[in-house]
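Structure record follows, encoded as structure tokens.
One chain of protein is taken out of this complex; the other chains stay put.
Showing subunit A:
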Amino acid sequence: MENAQSDLLTVIGAIGGVLVLASAIGGILHLRLSPNGENAAIDNLNDRIRSWWIMVIAMSLAFLGGKAGVILLFGFCSFAALREFMTLTSANRHDHWSLVCAFFVVPPIQYYLIWIGWYGLYAIFIPVYVFLLLPIISAFRGETRNFLIRVAEMQWALMICVFCASHVPALLNLKIPGYEGRNVLLIAFLVVVVQLSDVLQYVWGKLIGRRKIAPALSPSKTVEGFVGGSLSATAVGAALWWMTPFNPWQAAIMAFTITMLGFCGGLVMSAIKRDRGIKDWGHSIAGHGGFIDRLDSVVFSAPIFFHLTRYYFSLG
């Protein structure tokens, strides 16, 4: 247990070091190239780095706060992401009671189930119970226009923002032989690899990116950024094997899997944004956009990372 704590502090310290380096580079770029804000890309970079400081501090405090901290943090993120998503759906005043349930009933239940570790229920609560019950509430209002679109979009919002996101803290529930008391490091591994992959794709793309990889979905993503970012994130993931229950090869495969899922998750969420004619999901996180802009890749990789680990490494 103390071992886990000291490993956690090592990881946090390393991330802090990376951030100090990033802030220094951002500061130099600012002084050299954009002292009065002439270069929007550099200003955005510095906004992003500043927001990273806040996110890393919040995340570190949550991790050090143990299970309660992690559940509270991701519960809050789910709620913030859900409001961004629901705002863009076609849910209207006829769905008001469904929305009330979606905001104030479903997330607390889902996170409570994770708190008590009832896998059998939290794995199906939203995909089965909410999926069937929520449209009933909307149907009772008798408004049929766009009905399927409305209920499907609300279900999608809950699946992405609550169900998938809640699989991050659910990692605490896995019982892995020889890994007792260290599960929070599994979350740190997932979050570090996914976010680092996003950052490295951004860095590689800015440095040598030429060919656009998905111009219709995400004009800023390049082939060079994708290859460089995912390979280097996989390498970092393999190097972090000591904080996981995996050996270096397993860690590399896991890191590669979550990197791919994270990348594709970003594309899926971009497709939704393009369809709705927006650039960012929100405006809460300076330089990044909304919560979903930062969480999209985590959300897509968390459930599959959870189930792969559970299937191959856990006792249930």
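Quick note on the criterion: contacts are C-beta pairs under 8 Å (C-beta built on N, C-alpha and C of every residue); 3 or more make two chains touch, one makes a residue touch a chain; residues count from 1.
As a working rule, contacts and distances are computed from a predicted model.
Taking the options "Cobalamin-binding protein", "Lipoprotein", "1-acyl-sn-glycerol-3-phosphate acyltransferase" or "Cell division and transport-associated protein TolA" in turn, only "1-acyl-sn-glycerol-3-phosphate acyltransferase" matches the UniProt protein name of the chain that is not displayed.
Screening A:73, A:99 or A:161 for touch with the missing chain picks out A:99.
Checked against the hidden chain, the listed residues A:26, A:135 or A:282 yield one contact partner: A:282.
Only one of the listed residues, A:8, A:22, A:45 or A:86, touches the absent chain: A:86. Along subunit A, the points of touch with the absent chain fall at residues 79, 83-84, 86-87, 91-93, 96-97, 99-100, 103-104, 276-278, 282-284.
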